[in-house]
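Below is one structure, written out as structure tokens; comments come after it.
One chain of protein is taken out of this complex; the other chains stay put.
The chains carry the letters A and B, assigned in the order they are written, with residues numbered from 1 in each.
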Amino acid sequence: MALTLDNCSRIVDGEVRLQDISLTLEAASLNVLLGPTLAGKTSLMRLMAGLDRPTEGRLLWNGKDVTGLRVQDRNVAMVYQSFINYPTMTVWQNIASPLKVAGLPRAEVKRRVEEAAKLLKLEPLLKRTPLQLSGGQQQRTAIARALVKGADLVLLDEPLANLDYKLREELREELPKIFAAAGSIFVYATAEPAEALLLGGKTATLSEGRVTQFGPTVEVYRQPNTLLTAQTFSDPPLNALPLEKRGDTLLAGEGLSWPATGPLAALADGRYILGIRPNHLYLKRPGGEALALAAKVAITEITGSESFLHLDFAGQRWVALAHGVHDLAVGSTAEVYLDPARCFVFDAGGALVAAPAR
Amino acid sequence: MDKPVNQKAWFLVLPVVLLVAFSAVIPLMTVVNYSVQDTFGNNEFFWAGLEWFDDLLHSDRFHEALWRQFLFSGIILLLEIPLGIAIALAMPRRGWTVPLCLVTMSLPLLIPWNAVGTIWQVFGRGDIGLLGHTLGQLGVDFNYTSDALDAWIIIVVMDVWHWTSLVVLLCYAGLRSIPDAFYQAARIDGAGRWAVFRYIQLPKMHRVLLIAVLLRFMDSFMIYTEPFVVTGGGPGNSTTFLSIDLVKMAIGQFDLGPAAAMSLVYFLIILLLSWIFYTVMTNAGRDRKARAHAAESIP
Partner (left out) sequence: MAEIQLRGLAHAYRPNPQGPQDYALKRLDHTWRSGGAYALLGPSGCGKTTLLNIISGLVMPSQGQVLFDGQDVTQLATEKRNIAQVFQFPVIYDTMTVAENLAFPLRNRGLPRAEIEARVRETAAMLDLTATLGDKARGLTADAKQKISLGRGLVRRDVNAILFDEPLTVIDPQLKWQLRTQLKQLHKRFDFTMIYVTHDQTEALSFADQVVVMYEGEVVQMGTPEELFERPAHTFVGYFIGSPGMNVLPAQVEGAVAQVGGQQLQLPRVYRDLPAGARIELGIRPEFVQAGLAEGLAARVERVSDIGRYKVAKLSLGALPLNAVLPEDMQLDGDETRIAFDPAHLHLYVDGRIVSGEGR
């Protein structure tokens, strides 16, 4: 049971929503669509569901062309960001509704509803209506209703975005287990890289309607094939340092230069962009060969255990994430260090040349 | 959203198509037929071409009726829309008084139109009507059967009484959709009542108001029953609006040709004005939507 998208594009009113999407989603897998708002996550999910037709390309389900198939004829379930439930029905009736539409016998309906309710911890709430529930409980009801159908494809469009962050954490813990038990293909859209990492499975990073990379989540995180993918998968934003390598020296803006050491020494001469994650921009010189640069402190944000330092360097705004409390004065100059072994190196076109070794 | 093509849908529409054909399309075609023919009775018809249309568009009687109609619709809109907005603003937004007000507002809309006409016809009479009699007692000389201005006054007041509720209910719905945060922010900004109305309530009621204006314009332009029951078109010609004139011609004088021509012209005028309104509405709507979609980053 696999869903394949073959070169799908969707253009509406001259606007390109999706471009050249080719993906294969395996059975019983959790696939995360990661990207900022308007990157095309919702458009892609609607395409998979059959709510929209691709302008070009085909959709194949187990090798069979289903591009023209209506959404009612496909075995799909969807969960939305705004918890959508039938407001006048009880939780029990809400969960049972797709089964009633399918015409299943009463005993079977009862069994499946109770199973779903147990999985999502809704048993004490079965007689309430959605208006009497909290946000988290309403969303669980919506998820239960999506799961109870036993659909082959379950789509979740940023389902936790409207919940308090602690509730989000709890649900995020439970969801992978629930998904694994169900056995369908799950597609989960989110704008938060941390959420993708916590969910695991496979991730497809989207940017401006294109899928920039698709693979196991941790791999996409550690080996982004382009600068764009690395930036999509970074929160706080990735720091980018444009460099030129000439012989044994690295030249950066503002007349800075360093000897080319470590993995950078092996590069051919030319222009590169160094991608540094905020937690790899150090305040203390790390061991090994480090590059030092001076940046001006714009503001520091302390979050109890960590400090976010916003620095201005060569006309760019960088973010450094340091462990512990560092309250640097605004406008002061801070010495920060990069460890070349921990940086991503992209060529001038944005393609990955070197990634930090594991 | 793309809908896949399904030919079965045509069968579902068929009963409606047949119904509309019998009740509207075929009679309309009959009217068109009459409008280009002349008869001297005995069911003998001669082709008259556009003679009736020509006569009509040059007839003073038609121009006068048309002018009267526009004046009437204009007065109605000028009175009912601001009054409707004012009442909607004054209505409560919370509590048990809300359903009470809504029901009271709906009552005038539920009365059959000729009953409305009859009510006001009696109401305005100098001998047995409450209004007429009171005015007489106060020394005001009010007689709608003989004085043209009085006739206009009573018809306008009747229409305002009858239909302002529609504007009120539409505007009230529009007002209810404004989130509280806007009012709170306006308070914090130190805005007075008028500023709140002008900058928050009126812009947010924009769409509903357009619907209200369109509906009231069309209905007042077609008005027949109420003024006919009250004044019969009189005194003289003073309250003979377009539809009353049309009926006089068609049924009173049995001049089918001119009447048919007039009803077609009438139909085209309403069609044209409605199309203008509709285009303005949807263009304004599309412009807003397009910019909002392009600029806002929230799905």
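Rule of thumb we're sticking to: a residue touches a chain if its C-beta (ideal position, glycine included) is under 8 Å from a C-beta of that chain, and two chains touch if they have at least 3 such contacts.
Here the structure is a predicted model, which is why all the values come from computation and not from measurement.
Enquirer: Among B:71, B:90, B:130 or B:185, exactly one should touch the missing chain; which is it?
Expert: That would be B:185, which touches the missing chain.
Enquirer: Touch as defined at the start, partner being the missing chain; which of A:63, A:304 or A:349 qualifies?
Expert: A:304
Enquirer: Any idea which of A:114, A:235 or A:289 touches the chain not displayed?
Expert: Touches the omitted chain: A:235.
Enquirer: Considering the entire assembly, which residues of chain B contact the chain that has been omitted?
Expert: Residue positions of chain B that touch the missing chain: 179, 181-182, 184-185, 187-192, 195, 199-200, 203-204, 288, 291-292, 294-298.
Enquirer: In terms of residues, what is the contact footprint of the unshown chain on chain A?
Expert: Touching the missing chain: residues 36-37, 134-135, 164-166, 169, 191-194, 197-198, 200, 218, 221, 235-237, 277, 279, 298-299, 301-305, 308, 310, 319, 321, 325, 330.
Just so it is clear, only the chains that are shown with their structure count from here on.
Enquirer: What whole-Å value do you get for the distance between chain A and chain B if each is reduced to the mean of its CA atoms?
Expert: 55
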